[in-house]
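Shown next, in structure tokens, is the structure this report addresses.
With one protein chain withheld, the remaining protein chains of the complex are depicted in position.
To keep things simple, chains are lettered A and B as they appear, and every chain counts its residues starting from 1.
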Amino acid sequence: MRRLSVIVLGVLLAVGAYAADHYPFKDPKKQRQFNELTHTFRCLVCQNEDLAASQATLAMRLKDQLYEMVNKDMTTPQIKQYMVHRYGDFIMLKPPLVPRTALLWFLPVLLLLVGVLILWRMHRRGGR
Amino acid sequence: MMMSRGQRVGMTVLTIAVFFSLLWVSLHHDPHRLKSALIGKTVPVFQADDIAGKPLNQTLFYGKITVLNVFASWCDTCAVEHVFWINRSMPSDVQLVALDYMDSPEKAAEFLKDHGNPYDVVISDPKGKLGIDFGVYGVPETYLIDQAGVIRFKRVGVVTSNQWKQVWLPRIRSLEVSHAST
Partner (left out) sequence: MLGEWGFFALLMAAMLAVFQIVLPWCRERFYSLTLRLSLAQCVMMLVSIGCLGVAFLKNDWTLRYVAINANALMPWYYRLCAVWGAHEGSMLLWVTILTVWMAGIALFSKRMPLAMRAQCVSVLSVIAFGFYLFIVFTSNPFARLLETVPSHGMGLNPLLQDPGLVSHPPMLYTGYVGFCVSFAMAVVALINGRLDASWARWARPWTLAAWGFLTLGIVLGSWWAYRELGWGGWWFWDPVENASFLPWLAGTALLHSLIVTEKRQVSRAWTALLALSAFCLSLLGTFLVRSGVLISVHAFASDPKRGLVMLAFLGVVVSASLLLYAWRSHRLIAQDHLAIKSREMLLMANNVIVFVAMLTVLLGTLYPLVIDALGWEKISVGAPYFNTMTLPMFLPMLLLMGFAPYVRWRGTQLIVGWKPLGVIAGLACVSVLGVFALLSYHWSFLSAIGIVFAVWLLMTSAWSIQLKREQGAAPLAHRLPMLMAHMGVAVTALGVIVASTQSKESLLSMQVGDTGSLAGYTITLKGFHRRHTSNTQITQADVALSSEGRWIATLHPAQNYFPAAGMTIAKTDMAINAWRDVYVALGAQQPDGRWGVRFYVKPLVRWIWFGGLLMVLAALIGVWKQRRAS
């Protein structure tokens, strides 16, 4: 698959009429998967950027890796697992749902419910 | 709401105390410093060459304690750290292995010829593929791997003489002891 992409790239370059993408995919679904993945992972050596925006060496290397994995038909969950196994939860921009992040994920909803409850009590309370 | 004044003040004090002690602790932490995700896991299965072209795989890490130093000939800080490795001799049951990360084997060979080669083995990783499997994100980095090939410790940044004495040697000692007792 990799060789095919290289050939396609070569053909496009030879024709020269249209500029080639950095990470070309023939399948638009794969293109979308790749684009989404570059927005999923944090650039570890940057000051708060995702892989899509970063030009750091590590980011480019990881993007190459993502490109390979998407072409190898790996699913998004598999790719995420691959990255987290090597770099830890920190590489995910969306924090995982695990015991230590339970408060992070559930507190806002709880607070909202508490707020609504308070409003309800203010409505109920008091004479008229 | 329906609390007494004392209770309200007490709760406020408690909340403020917790909040500010957390912030105070975090002042002493570096948010960029990451602990390795591979601590406690075995080294990845791999096939690579050393810089002379000889094939290697993960069995390289079995049977001996390994200090794995990730470096590159283009990295200036690694050149500074290199002096330390040249002057430091490993204990007899510890091998010093290098991972030449995102670098050409020829340039690495030249670097080692010019500055000396303290390494027992130098793995070549021109595309950085093995580096990703180890969770490398910059150079220099150094890993401690035990006799069973399990990653025990990782240090990001330059290893210094002080650090070696205070952090690395004790860990190596405890690995030697626990292996001897099995």
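What we mean here is this: contacts are C-beta pairs under 8 Å (C-beta built on N, C-alpha and C of every residue); 3 or more make two chains touch, one makes a residue touch a chain.
Everything quoted here is computed from the prediction, not taken from an experiment.
J.: Take the complete complex as the reference. Which residues in chain A touch the chain that isn't displayed?
T.: Against the missing chain, chain A presents residues 16-23, 35, 40, 42, 47-50, 52-53, 55, 88-96, 100-101, 103-104, 107-108, 111-112, 115-116, 118-119, 122-128.
J.: Tell me which stretches of chain B touch the chain missing from the display.
T.: Interface residues of chain B facing the absent chain: 1, 5, 8-9, 11-13, 16, 20, 22-32, 34-35, 37.
Keep this in mind: only the chains that are shown with their structure count from here on.
J.: Which positions of chain B touch chain A when the two form their complex?
T.: Touching chain A from chain B are residues 34-38, 41, 102, 127-129, 131-135, 137-138.
J.: List the residues on chain A that touch chain B in their complex, please.
T.: For this pair, the touching residues of chain A are 44-45, 57-58, 61-62, 64-65, 84-90.
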